[in-house]
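I'd like to ask some things about the structure below.
Shown here: the complex without one of its protein chains, the others still in place.
So, subunit A:
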Amino acid sequence: MKTMIVREYNTVMLPDSYLLDLNTHQIKGCCGCWTCWWKTPGRCIHHDLDCFYHHYITAEKVTFYLTVSQGFISANLKTLFDRMIPLFLPYTNYGSGESMHDPRYERYPDIEIYYQDTFFNTAEKQIFEDYLQRTFYQFHSKTIHLTGETPGVRS
């Protein structure tokens, strides 16, 4: 099975898995220019994520190891999400009862998320989990699993 790991903690690595280490890789920000939809469909003007795009779209499963930052996902991960817009089409459908962009590719990977559960309260944790569920649902992933881990303890 082709897999990919995106990590902010943990040193886990699988053979033949592509790794995006967000501790060493600062993602260039989306500049909102729409080149990826209007001028070069599917391609961003920045090229730092070209390898990531290929591995993400061809992986069956992508595993994330995330830290919590100011009660939310980190700015670097948020920037990665912003830069994933070229993987979808500009056209919108409403079949699910809400707005949703059409897929550009035939299939999208299953998502497994582990995060360091450093939340002060359950309300903040709910916001974090709801947001990630929402995002990958709208990114057309069929399976999304989230697991909070106490820092330093792997279940």
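The criterion applied here is as follows: contacts are C-beta pairs under 8 Å (C-beta built on N, C-alpha and C of every residue); 3 or more make two chains touch, one makes a residue touch a chain; residues count from 1.
The rule is short, and it goes like this: contacts and distances are computed from a predicted model.
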Missing subunit (named according to UniProt) among the choices "Serine/threonine-protein kinase RsbT", "Cytochrome c oxidase subunit 1", "NAD(P)H-dependent oxidoreductase" or "Carbohydrate ABC transporter membrane protein 2 (CUT1 family)": "NAD(P)H-dependent oxidoreductase"
Touch with the omitted chain, as defined above, among A:4, A:85 or A:111: A:85
Residues from subunit A at the interface with the omitted partner, ascending: 27, 29-33, 37-43, 50, 53-54, 56-58, 69-76, 78-82, 84-85, 87, 89-95, 97-99, 104-105, 120, 123-124, 127, 130-131, 134-135, 138
